[in-house]
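With one protein chain withheld, the remaining protein chains of the complex are depicted in position.
Letters A, B and C name the chains as they come in the text, with residue numbers starting at 1 for each one.
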Amino acid sequence: MATNESKRAIGFIGMGLMGSRMATRLLEAGYPLTVFDRTKAKTQPLAERGAKVASSPRELAEHVVVIMVSVTNHAAVEQVMLGPDGVVGGLQSGSTVIDLSTISPQTSRHVAAEVSARVASMLDAPVSGSTPQAEQGALIIMVGGDRETYERNRSILETLGKEAFYMGGNGMGVTMKLVVNAMLGLGMQALAEAIALGEKAGLEKNRLLDVLGHMPVVAPAFKAKLENARREEYPAAFPLQHMDKDFGLIAALAEECVVPMPATAVASQISNDERARKSDDDFSAVIRLMEELAGVPT
Amino acid sequence: MATNESKRAIGFIGMGLMGSRMATRLLEAGYPLTVFDRTKAKTQPLAERGAKVASSPRELAEHVVVIMVSVTNHAAVEQVMLGPDGVVGGLQSGSTVIDLSTISPQTSRHVAAEVSARVASMLDAPVSGSTPQAEQGALIIMVGGDRETYERNRSILETLGKEAFYMGGNGMGVTMKLVVNAMLGLGMQALAEAIALGEKAGLEKNRLLDVLGHMPVVAPAFKAKLENARREEYPAAFPLQHMDKDFGLIAALAEECVVPMPATAVASQISNDERARKSDDDFSAVIRLMEELAGVPT
Amino acid sequence: MATNESKRAIGFIGMGLMGSRMATRLLEAGYPLTVFDRTKAKTQPLAERGAKVASSPRELAEHVVVIMVSVTNHAAVEQVMLGPDGVVGGLQSGSTVIDLSTISPQTSRHVAAEVSARVASMLDAPVSGSTPQAEQGALIIMVGGDRETYERNRSILETLGKEAFYMGGNGMGVTMKLVVNAMLGLGMQALAEAIALGEKAGLEKNRLLDVLGHMPVVAPAFKAKLENARREEYPAAFPLQHMDKDFGLIAALAEECVVPMPATAVASQISNDERARKSDDDFSAVIRLMEELAGVPT
Partner (left out) sequence: MATNESKRAIGFIGMGLMGSRMATRLLEAGYPLTVFDRTKAKTQPLAERGAKVASSPRELAEHVVVIMVSVTNHAAVEQVMLGPDGVVGGLQSGSTVIDLSTISPQTSRHVAAEVSARVASMLDAPVSGSTPQAEQGALIIMVGGDRETYERNRSILETLGKEAFYMGGNGMGVTMKLVVNAMLGLGMQALAEAIALGEKAGLEKNRLLDVLGHMPVVAPAFKAKLENARREEYPAAFPLQHMDKDFGLIAALAEECVVPMPATAVASQISNDERARKSDDDFSAVIRLMEELAGVPT
């Protein structure tokens, strides 16, 4: 098929909540796809739709020249990229690695240097948005790395995201992601404190939430979270534990760059709360936590 | 003129930045208007356009049955309403007072009780938005008081605001306003900490601000503030000193209702900073303050 | 008895936990004493030991020229001093009022001005220490007012306290008290966070508390509180609700003087916690609260 022939083959590592959806979207857009996940069963749905399955990241890298990675944290990125049977071991000269994971700029640069040493290029390209945006190709992607590499892979990125912003050299994509998630974490704390105040001060809860939904001070990213507060259910779209991990990355970057972030630090301690951490809930469950601390009757 | 005859005469007290614009809008909409300001010169522009000028709040209340008040703080509200020559002294039975000021729910209820004692009604109806919204009738109004009084005066309120949300009994309008401004204050602190982090971590400033402008985590209310950060100029739309006053009202309400607001408290301390307080700048100048604390080179 | 004759008669208003002990100590030291409390039964123990009982603060002020006040808060001070039948109504020219209460410098100066208008003098002389120190005359007193008045009443003050520090003009005694209590409140939060960390990180609780008791970083004021943590019982010596009141006075003074106190603000929010506020416990119960937030098994 003509369309397919013009599209480069892509290898995709990591079939988690986000990865499987992004890989599906690439497949649907006509990219020949090879996938890998350390839990082989997770590759099954893609295989059924025509993707090849690699036996290791290394084998995958030996067969495709565009390799995308979407894994949980820096340990997973290092394992998949630099470990035995890792991508770097099989990397062909001129390949491009696109790492969609949210990790520290430091780790990202370290991995990018190893990729460069194999005469290949890496983009750090973390995404903003959760599963619905991944399905619809409506993610926002923040990209760091060589600009020429960015331009060359733009059509792939734009299959996944409605925007793919170029932010600068290696590590600048994940840096921008951490800036955005600092606002996400402290913004949610702001919403939680405000809702607890409103309820305790006597506003009728549904009315409070309705009106907040119309307010320009409430970010679009939080509108859907008001419904969680209304139903007192917090199904994970962006789990509290991921927010907690990102607060850790933000704190480390702030420490390294010597940036005081006092309010962000307080918000991160609240989400550090044991009851919060035990939970598999969405990060918006801090609304419930602040309601509890305030003694809002339920 | 038919239209005018069907519109009730309105008295408007307080010709400040917001009040003068709202009064003008009412005049343009055809409401017969009587105005008062303790600085008589400030009534001049309205007088030239056909408004009557009252010599005191009391005299104003003796002549109109809808009285709107837009003044700075609780001391001004108490002076205008309860002081010698105040509104309450001249209030006609069946009148309606609409207080547009941002004061504490406690003070608002106290004044409303005095109004009730004169067989009249009060709505607390603080507005969200600044001067451009006041001119365009695009404010958001949060209303507390008797529902029937709210319904009866809805057309007046909707001349000023694109929305006039009914929040509950007396004091619930200002309560909602404080909930909203808690988010405004802590949200701006979140933006300021995030921008300082991004700049110090090496993101190009204009690119950082451009991309933040596209992010769903940045509330619409803050989009215009990104331009302040870009130009490093913070002309007052909502002055830092007003935010500071509101932080005080929020803290008092939280204390009274026993609601812990740790991140809000930290943000309020930052805006309490001497350099910040000296300033006549907009509350978004906390961006500059956090940049300074982080040692962002300028 | 010669000693008694040389001692001036004292009037003492407020027979609470602290006041009754201080009054007893003055009686034991040989000062002729007249007492008042709005709950007359509370004057009984002193009356049995020879104190006269006044029927109102005013009557008390008509009969003695040294008047001491130990009441709960600014409303009580204003009532006792400026209310109908208050001290000021009966004040003899040349009298001295010594206010032992912890109130805001602003209120204290306002009352002092009313006293001055009657050609009398006031000292603000709040005390540091709790009931055992009051019984043993081991309080620390911080004094504001006219230095000559301070010197003239020093022997009375030193009957109550092992130290009576002169801090400056009216209001400077209570200012110093708020400085000290800022350290008390945030210091206790520091201890609570550190204990929770130690327990959760695996230190044996008794060992942890033993060793903290030997550490120069733990203030003498907190040594006894370690025993509360050990027994998991927090009987009120200085109730949480008083600390909470003082956090409010500290915040108001910091706001007025434009002093950012971010860590103090966070500590005050924690003590603002609903579960904390419900409690009649000692302010050291924040240790229990931080243990709960950290999920320390009990």
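Keep in mind that, in the parts below, a residue touches a chain if its C-beta (ideal position, glycine included) is under 8 Å from a C-beta of that chain, and two chains touch if they have at least 3 such contacts.
It should be emphasised that the depicted structure is a prediction, and the values quoted were computed from it without experimental measurement.
K.L.:
Which of these touches the unseen chain: A:Ser20, A:Ser56, A:Ser70 or A:Ser268?
P.N.:
Residue touching the chain left out of view: A:Ser268.
K.L.:
In the whole complex, what residues of chain A lie against the chain that is missing from view?
P.N.:
On the chain A side, contact with the omitted chain comes from 248, 251, 254-255, 258-262, 265-266, 268-270, 272-274, 277.
K.L.:
Which chain B residues would touch the chain omitted from the figure, given the whole complex?
P.N.:
So the residues of chain B touching the unseen chain are 262, 266, 273-275, 278, 293-295.
K.L.:
Spell out the interface residues on chain C facing the chain that's missing from view.
P.N.:
The list for chain C reads 105, 128, 140, 142, 163, 165, 167-168, 171-172, 175-176, 178-180, 182-184, 186-187, 189-191, 193-198, 200-204, 207-208, 210-212, 214-221, 250, 253-254, 257-264, 266-267, 270, 290, 293-295.
Operating definition for what follows: only the chains that are shown with their structure count from here on.
K.L.:
In whole angstrom, how far does the Cα centroid of chain A sit from the Cα centroid of chain C?
P.N.:
The separation of the two C-alpha centroids amounts to 54 Å.
K.L.:
In angstrom, rounded to a whole number, how far apart do the mean CA points of chain A and chain B lie?
P.N.:
Here the centre of chain B sits 38 Å away from the centre of chain A.
K.L.:
Two-or-more-chain contact residues of chain B, please, as numbers and ranges.
P.N.:
Residue numbers touching two or more other chains: 254, 258-262, 266, 270.
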